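Complex shown without one protein chain; remaining protein chains in place.
Take a look at chain A:
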Amino acid sequence: MTATVGRHSQAAARANDVWKVYGTGEAQVAALRGVSAEFERGRFTAIMGPSGSGKSTLMHCLAGLDSVSKGTVQIGDTTVTGLGDSGLTKLRRDKVGFIFQQFNLLPTLTAQENILLPMSIAGRKPDPAWYDTVIDTVGLRDRLGHRPSQLSGGQQQRVACARALVARPEVIFADEPTGNLDSRSGAEVLNFLRNSVREHGQTIVMVTHDPTAAAYADRVVFLADGQIVSELIEPTADTVLDTMKKLDTPVEVAG
């Protein structure tokens, strides 16, 4: 189990002056404008911001799903920027876990097979003790033989969480993981993510626009107009909401 390290020790993921520009010439749009951020090991970080602030783009760049126009991205000691397809595939396989808004399970596989899929693709065997821990934590032991179509939305998302966790990646990126869930299922999933950070030292970076979801994190980073504009440590739903309001105001004035 990875030990929880201090705030200023080595980061699990890091962005250095990251720019992401779409289009050319007149039609140029900058989604990220010089973002620098560190995501510490063993912490649950939320990225927030209004629509179009670049929060999803930032996550995609951090995860190696999207290339950056300028700057560098690192996951652990690997520099993501400049990696080719096979390098990126290896990175995703070995160091990164994903949880998406749409549950993204393979309909042909059972819950258990879905959970073990990244390991079997990489040709690795899961640590049985850890596997049991994960299954018990997500509470899916009696559902392992079911196919996704036989599971509820919340259950499917917990399978997706288990899939991300079981390989014990350097960092898990979660993109609006509760976006498609009712509040109770959402709370279950968020609790579960927070526990995996607190109890097992997992690093999680979550993009969300929901202040309640963000309140589960240890730290919230706020983005607006492609730049980091604010940060909250140990947030609550209220402090997040307040910060969001402050962010929205100048935009409304400008609009």
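Criterion: a contact is a pair of C-beta atoms (placed from the backbone, for glycine too) under 8 Å apart; a residue touches a chain by one contact, two chains touch by 3 or more; residues count from 1.
In the analysis below, contacts and distances are computed from a predicted model.
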For this session: Tell me the UniProt name of the left-out chain, picking from "ABC transporter permease", "Cytochrome c domain-containing protein", "Formate dehydrogenase major subunit" or "Cell division protein FtsX".
Result: "ABC transporter permease"
Seminar exercise, completed: Contacting the left-out chain: of A:120, A:152 or A:183, that is A:120
Seminar exercise, completed: Touch with the missing chain holds, among A:38, A:66, A:127 or A:242, for A:66
For this session: Based on the whole complex, identify which of A:14, A:55 or A:92 touches the chain you can't see.
Result: A:92
Exercise. Contacts of chain A with the missing chain: which residues?
Worked result: 56, 60, 65-66, 85-86, 89-90, 92-94, 97-98, 100, 102, 104, 106-109, 117-118, 120-123, 149, 163
